[in-house]
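Shown here: the complex without one of its protein chains, the others still in place.
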C-alpha cells in the first residue's frame, strides 16, 4: 500500500509544531496506598512533524494509548502523571521523526471526605496532568517534564459586603456596636469557588495529589461537603463567614500555603494557580490567576 | 435526478414521529416597543414522515429558516415565539406529507436592568419559545400551539442554615437573644439560582417576556445585578437574607405569582417551571420542577 | 433545633411535583460477567412534597446516595438501572411524606471493541438509566418502573448525495456506466452519528446494555473504532458507503432491529430512540426521534 503519510507534503515545506489526537476517553486504574481506583480520563497526545512528511501516523497514538492505558485494568499505574510520562516517552519511540511529544490528561477523582467521620462520602475532584518529552539529540533517554495538578470546588464568603452590611446593621440595631459583638459573623454573599493548582516539576519529582487538594481546600473560605446534617451545615456557614475571602485572598493564601506545604519541592518548580468564584450576586464570575517559580514565591524580589 | 428522499424506504413501513435539523444558529431581529433588538438564536425544526417516504426534504428546512429569519434583518418580527409560529406553519406548507411540525428556539436576550437608575446596564437572560403546528384534515388553517418562556439568574439564601446558625450564635453571643434582634438578619449560605418559567398557551394568546422575567425575579431571594457599588452590594445581601428561600419556596412563590400576575391568561394555559440553586456549600445543585394548568393552579383541588 | 423543613410553607398550600438534588457525581462499581468495572456516574434524585411541608429533607438524598453507591466499592451492583431502582425505593422509605420518587443517572461505560481481535481497545459509550417509585397506598411494596438505555457514536454516509454524485460522475467518466460498476461505492458525505435507545420496562424486566449497544451499532452505516490501521480504515469507509443511511434510515433500522433483537421483552415496554448526525457538509445537525410501545412497533396499525 502507498504510505500517504510518509509522502512529501504538497503545501510546501513547513515543520509543524503539534499534530495529534484529542478527546480519547479511557478507564485508568491507579494504585492508591489502600486500594485500586479507576478513573474516567480523557487524553490528548501530539508530536511535532518535520517538513519532509505529509502526515503523522495518528493510528499509532491510538494503539499506544490502548496498550498503555487499557493494560492498567490488570496492572494499575502509580498516578495519572506517571501514565502521561510513559505515554510521552513512548510517543517518541513510535514517531521516530518527532523531536517533541506532549500528553495532556484530565480525570475525575473521587476521594472520601466528610465534615466528620460519620458523614464521609466520595466527593468529586478534577485531576490534571501532562508530560512533555524532548528527544535527546545524542540518542540518549528523552527528557520528560511533568505537570501535576488538581481542581477542587469549595466556597468563599465576601469580606467587603460583610463590612458594609455591618455598618448598615449597626445603624438599624445599635446594640450590635456592643464590644461583645466584635467577632460576631455578619451576613455577606457566598459563592461556589473552583480553584486549581498545578506544579510543573523537574524530572524525578513527585507530588501526591491529596496534598494538592488539601492545599486548595485550606485556601478557600471553607471546603464543601456532600453530606451535611442541619448542625453541620450551620458549622460550614459559620466557618466560611469567619474566614471571608476575595478571590485575591484565596490566591494569596493558596500561594502562601504552597510555600509552607511544599518545602520539599525544588525552587525551579513552576506553580500555576487559578481560582474562580461563581458570584451569587452577579450573573458573571470573578477570577484570579498566577504563574511563578517556587523559588520566586519563597523569596519575592524586594520591591 | 433521482429523488432519493421520495423513494420507498427499504427498512419496512414505519411512520416516523420527528425528523429535522437542530442547532441552526441565526440572528433574529425583534421589534421591541422602543427599539429593534437582534438576538443570537438557535433553532430546531422537525416534521413527521409517513411510512411511504424514505427521507424528509431537510434542505427545505434550511431554506425556510433563511427566508423567514434572515429577512427579519430588514423586517423585524414581534417576538421569538411569533417567529416559531410562522416557521411551524410554513413547515407544513413545504412538507406536504407531514401532519405535524415542531419548532424549538432559544436566544440570549439582553435587557437594561439596575439596582437603581444610575446603575443600569444590559444583563443577559435566556428566551425559550416553541410552536407545534397540526395540519387540519379538512384542508383548513393548521392549529398552532405556542410555548413562551424565559430563564433568569438570581440568588437564594437558605432559610434553614439561618435558623440553626441563630441558635448556635445565641449560645456564643447571649445579647443576640435581646428582642431588638428579632428581625436581625443572620448568616446563611447563598446560591446562584437559575429559574425558568414557560407558558403553553392556546392559539391567539400572547405573553410579554418582560412580565415572565419580572415574575421569576420576584420569586427569588433577590435579583442579581451586573453593577453593584459597595452599598448596593450590601443592600442585595440584606434583601436576600431578609427573604431566605429554599428552591421549594422559590417554586411556590413563582407559582403564586403566576396566579396573581397572569390573571389575563385562560385556565387551559399550561405552566411549566423549574428552579435550580447551585449550592455554595455543596458540589451539586438542588432543584424543583412543576407542570400544571393555570386553572388547577388557581383552584387547587381540596386535598 | 427548629425543623425549618417541616414547617408550614408561607407561600400558600401547594403540593410540589419534584424536589431534589442534581449533578451528584459518584463512582459506581458494577459486576460484569467477567470482572468488576467502575464507572463515573452522575445522579439526580427527587421526590414530591405535600402542601403541608415547607421543605424536602435534601440531606437525606445525599446520605442515601453515599450509603448505596459508595458501598458498591466493596459490593458491586448488577447494573446502573439496578442502582437507580434501589435508590428510588429507598427514597420513599426516607421521605415518608412523599408518594413518588425519581432517580435519573448517566455514566461513561467503556467496553472492549475492535474491528478485529488484534485491534481491540476500550471505547467509550454512555449509559442512561432511571427509576420511578410510586408508594403503594395500602402500605405494600412500592411499584418501581425502570428505564434502561445507552448511546453509541458511529458513522453515517448520505444515500442522496451518493446518487447525485453518481449521475454527475457518469457524465464525466462514461465508463462508470458499465454494468460492472453497478455496485461500485460512490463518494458521499459522512457524519459522526450519535444514537440512543432506551427501554421503559415493566417491573422485573431486565435488558443487558451490550445488547442495546449492539442494536444501535447495527443500525448505523458503520460502527467506529479507536484503532484502525490503514487497511481497516478503508474497510470501515467501504462498509459505510455500501450501507448509506439518512437519520431516517438509522431510526427505521434501529426500530426494526428492536423488533427482531428484543423478542423477549413484553409488548407494554416503551421504546424511546433518538439519532443525531453531525453533518460534515453543514454547520448544524440532523436528527430523528421516536417513542412507541414495543407492541405497536411489532404490529403497526393498518394505515
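By written order: A, B and C. Residues from 1 in each chain.
By definition in this document, contacts are C-beta pairs under 8 Å (C-beta built on N, C-alpha and C of every residue); 3 or more make two chains touch, one makes a residue touch a chain.
This structure is a prediction, so every number in the text was calculated from the model and none was measured.
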Requested in this report: Can you pull out the displayed chains that the omitted chain is in contact with?
Outcome: A, B, C
Report task. Out of A:94, A:242 or A:290, point to the residue that touches the absent chain in the complete complex. Result -> A:290
Query raised in the report: Which residue, B:228, B:258, B:273 or B:286, contacts the hidden chain when the whole complex is considered?
Result: B:228
Query raised in the report: In terms of residues, what is the contact footprint of the unshown chain on chain A?
Result: 1-2, 4-5, 9-25, 44, 46, 49, 51, 54-56, 58, 62, 159-160, 163-164, 167, 246-249, 251-253, 255-256, 276, 282-292, 297, 300, 303
Report summary line: Residue list for chain B contacting the dropped chain reads 1, 24-27, 35, 37-40, 59, 62-63, 65-66, 69-70, 73, 108, 110, 112, 120-122, 124, 226-231, 233
Query - Contact footprint on chain C, counting only the chain that is left out - result: 123-124, 153, 155, 158, 160-161, 164-165, 167-169, 173, 175-176, 178, 180-181, 184-192, 222, 224-226, 228, 230-231, 233-238, 240-241, 278-284
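Going forward, only the chains that are shown with their structure count from here on.
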Query raised in the report: When the Cα trace of chain B is superposed on that of chain C, what is the rotation angle, expressed as a multiple of 5 degrees?
Result: 180
Query raised in the report: Roughly how many whole angstrom separate the Cα centroids of chain A and chain C?
Result: 31
Report task. For chain B and chain C, let me know how many angstrom lie between their CA-based centres, rounded off. Result -> 26
Query raised in the report: Which residues belonging to chain A are in contact with no fewer than two other chains?
Result: 124, 226, 228, 230-231, 233
